[in-house]
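This is the structure, below, for whatever I ask next.
What you see is the complex with one protein chain gone and the rest in place.
Labels A and B are assigned to the chains in the order they are written; within every chain, residues are numbered from 1.
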Amino acid sequence: MTTTSPDSTKALAPAPRPAARAWRRRLASRRTQKNIAFYLFIAPWLLGLIFLVLIPVLGGVAISFTNYDGLNIGNLKFLGLSNYTRIFSDRDAMWSLQRVFVWTALNVPLWLCISFILAYLLNQGIRARGFFRTMYYLPSVIPLVAVAWIGRLMLHPTLGLVNQTLNLFFHGVQINWLTEYAMISLTTVAVWTGLGAGMVIFLAGLQGIPVALEEAAVIDGANRLQSLRHVTIPLMTPIIFYQLVLSIVAAMQYFALPMLLAPTAGGGGGALGAAPTRAVYLFMVHSFRQAFGFHRYGYATALTWFLVILILLFTAVLFWSAPRWVHSDTET
Amino acid sequence: MSSPLPNHLSRRNLLKLMGASLAISACAPVGAPAGQQPAAADKGAASPAKAATEVVMMYIAGEIPDPLIKQFNQDYAPINLTRIDVDPTRFYAMFAAGEAPDLVRSMAPDIPQLLGRKMLLNLQSYFDTSNVLKADDMQPVNNYYRAGDPLSIGQGPLYGMVKDWAPDAFIWVNEAVFEKVGVKAPDLTKPVSETDIKTIAHSVTVREGNQTKTFGFDTAAGFIDRFWMSMAKAAGGSLYTDDFTAIKVVGNEPVVNAIKFYFDLAKDGVMTSPLNPSPAGWFGPDFTGGRLGIVSTGYWFHGFVISDPGPEFQQAVAAGKVKMYPDFTWYGKRSNPCITAAGAVITSSTKHPDAAWTAFEWFMGKEPAQDRAKSGWGLPSLTSLWNLIPKTGPLSSSTWTTVQGEEPYSKETIQFNPYLAGGEPMVPGAIYQTNLEQALKGEITFDELLSRIESETNTAIQEGKNQVS
Partner (left out) sequence: MRAITHGRGFTHRQMGKIVTYTLLIAVTVVLTIPVVYLISTSLKLESEYIAENLQFFPKKLQWHNYYLALTMIDFGHYALNSVLLATSFATLIVTTSAMAGYGFARIPAVGRSKLFSVVVALILIPASIFIIPQFVLFSNLRVTNSYWPWILWGLSASPFFIFLFRQFFLSFPVELEEAAEVDGARVIRIFLQIVLPNSYPVLATSFILAFLSVWGDWLMPLLYLADRNTTLAVKLITAYVNPQGFPIVTPTLAASVIYILPPVVMFFFVQKYIMQGVVTSGIKG
């Protein structure tokens, strides 16, 4: 943060002496200078891209054809495509794939709808809007580890607030939220922590819609719902699209909360080998367990590539569908 | 790429870097002081100049408390012992990176595989000359750390030692729970059969609808596959083929029965399972909190039981209502081996074997070992420390009697699979746990559960074999 202080910045960039300036002018054209400046400015990113992204990812592709386990560099075996074909005969991988589809199908629409509705309500000239906005956003600020503790505190089969409250009305009820109904629980917790962030983005978008447009619709005799449907939502489609793409990409790769909420996590558990309950055994959980629990780096990398290709396919389909339903900016 | 970087960017170094960069940016206009600032920041990090011999120990905090480590570092300077948390993933990563901890916590199932991968230091020459850890003082359980090769555990040089141990399947009974339920508490001083223990466990179980309110029986889920192994052995069979290249489950009667023993208890809601989770998260508080009648676990539980703060439970202890009995018989035989044998090994990549041995010898034979012996959390692995075991009081006196009675049945070691990593549970147990919920719900049959354990474990064995050969 030192760079934001004007004093220190002056110090970092002493003014060039006139002679040097003339020399510079002679040697390099303005255009070359700009090119050099641009590449200097983006150099950290570019180097990072090469050394921390491209090289390891290419290395990862290589690893995915071997039985690398972290220690066996000496007798590495080339396995061809067998790490990839293994995915289809791995019952747990297929199950976790099914789970991640269910999870995405459940989580993304719920999250999108609820955060949109909240943003819409808050955009209705509400008094104390700032208060509500803050309250809705606060869960998003809570770090995941604490979210996991809160989740366990609420959903524990015997000690959790939810079941204990239910017991006041229905004696002897014990719903296994964290095991049998873990998918519903996970979705609830994830929506709870995520809707603030979603709401803020929608709200920013809604505020960009000219009030006049909605009012015109109302004057034309449309009721609130009609104006929402025919004016507001179409204008919001670019943002809905953006949120949809990013949330699907994120949901497909989801792993942390299921692991943290696993009954074996916490206390002696919580390690990367810990298996979440079957209902929320998501794909990346399986992949990370293969890598860090069982040291099957080759197979784990193959699993990740498999998922990433799937995600990219989905993204491509979404982008292909976009012109059909996403309102383009030029029309406003 | 790594050469210009100091190998460890620890917090201290990071502070130094930050200090230096702040100093540079703050002082740059003046020019000269910029050089002094980082130098000043250096002072804080000057202490390593004393050339301490760093020994790193990967161990559980509760088993080697900080004050003990401090004491060691005073008494044995310049050796500087530090502890890091146990984490198998990080252990592998550190080993791969050539910076494995010098001492590592280990259990019996870890040894064959670590040995096969040449990750252990042969300590026999150290033991030969030690006057703290002597050959004739060793309890038989230390044989888990003795091996000529990964397939001959029990004979050969020592690679490590047990910190403390016990037969791992005593029957713990909380009679107060039986009273509460209104069932006569059993006397198990003379071991009963597996059928009898099942009947007793059922009798104390209280169910409401499909939920269990009071559990009849529980054990450490993480050790379940080790129990299968010891039960198979007691019945004259084995979980693996002789060369350990395959698991034998389907059609292997002793193993099938062992798996079925626990599966049935879970299915009937007598024992905790994914469908009937433990109320407190594990059997300890369930037992002391009066929600569980019988626990099958080791002598270490004595340490937990006497330190439980619940007044009601302590009354039960004082009244002699908490009992530790010998293990039930299996196929009519008594057998209660130690299946944990938690201890320590020194890694083959250690840069300071002598200093690591000093710490090892201290941990295994001096103050820490004496403290452990007195605590009642385990039986000392050195016979000379057995006089320190707690033997008085209503609970400790009876546990001591039971321990002595069970000792003859706990001398054998189990050969674990060198192609599978240790763990709690190990591979077969993990597959059992993963598929248990489905099997309990009837979505897959018990036979399907067995064949999954078999096929998936065999895949893992094959993989492990490929990695070492």
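FYI, contacts are C-beta pairs under 8 Å (C-beta built on N, C-alpha and C of every residue); 3 or more make two chains touch, one makes a residue touch a chain.
Quick caveat: nothing in here was measured; it's all calculated off a predicted structure.
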item: Chains in view touching the one left out; value: A, B
item: Option from A:Ile126, A:Leu213 or A:Val317 whose C-beta touches the chain left out; value: A:Ile126
item: Of B:Pro112, B:Pro254 or B:Pro285, the residue in touch with the unshown chain; value: B:Pro285
item: Per the touch definition above, residue among B:Ala52, B:Ile84, B:Val181 or B:Leu388 touching the missing chain; value: B:Ile84
item: Chain B residues that touch the omitted chain in the full complex; value: 1-2, 5, 7-11, 13-15, 17-18, 60-63, 82-85, 87, 89-90, 93-94, 96-99, 280-282, 284-285, 289, 300, 303-304, 310, 377
item: Touching residues (missing chain, whole complex) on chain A; value: 1-4, 6, 9-10, 12-13, 15-16, 21, 34-35, 37-39, 41-42, 44-49, 51-53, 55-57, 59-60, 63, 68, 70, 118, 121-122, 124-126, 132-139, 141-146, 148-150, 153-154, 158-159, 161, 164-165, 167-168, 192, 200-201, 203-205, 207-208, 211, 215, 218-219, 224, 238-239, 242, 245-246, 249, 252-253, 256, 260, 265-272, 284, 287-288, 291-292, 297, 300-301, 304-305, 307-308, 311-312, 315
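The working rule: only the chains that are shown with their structure count from here on.
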item: Complex interface listing, chain B residues touching chain A; value: 1, 21-22, 25-26, 28-29, 87-89, 92-93, 95-96, 117, 208-209, 211, 274-275, 277, 279, 281-282, 421, 423, 430, 433-434, 437-438, 452, 456, 460, 463, 466-469
item: In the complex with chain B, residue positions of chain A that touch it; value: 2, 8, 10-12, 51, 67, 69-72, 75, 77, 91-92, 157-159, 172, 174, 176, 178-180, 263, 266-267, 271-273, 275, 277-278, 292-296
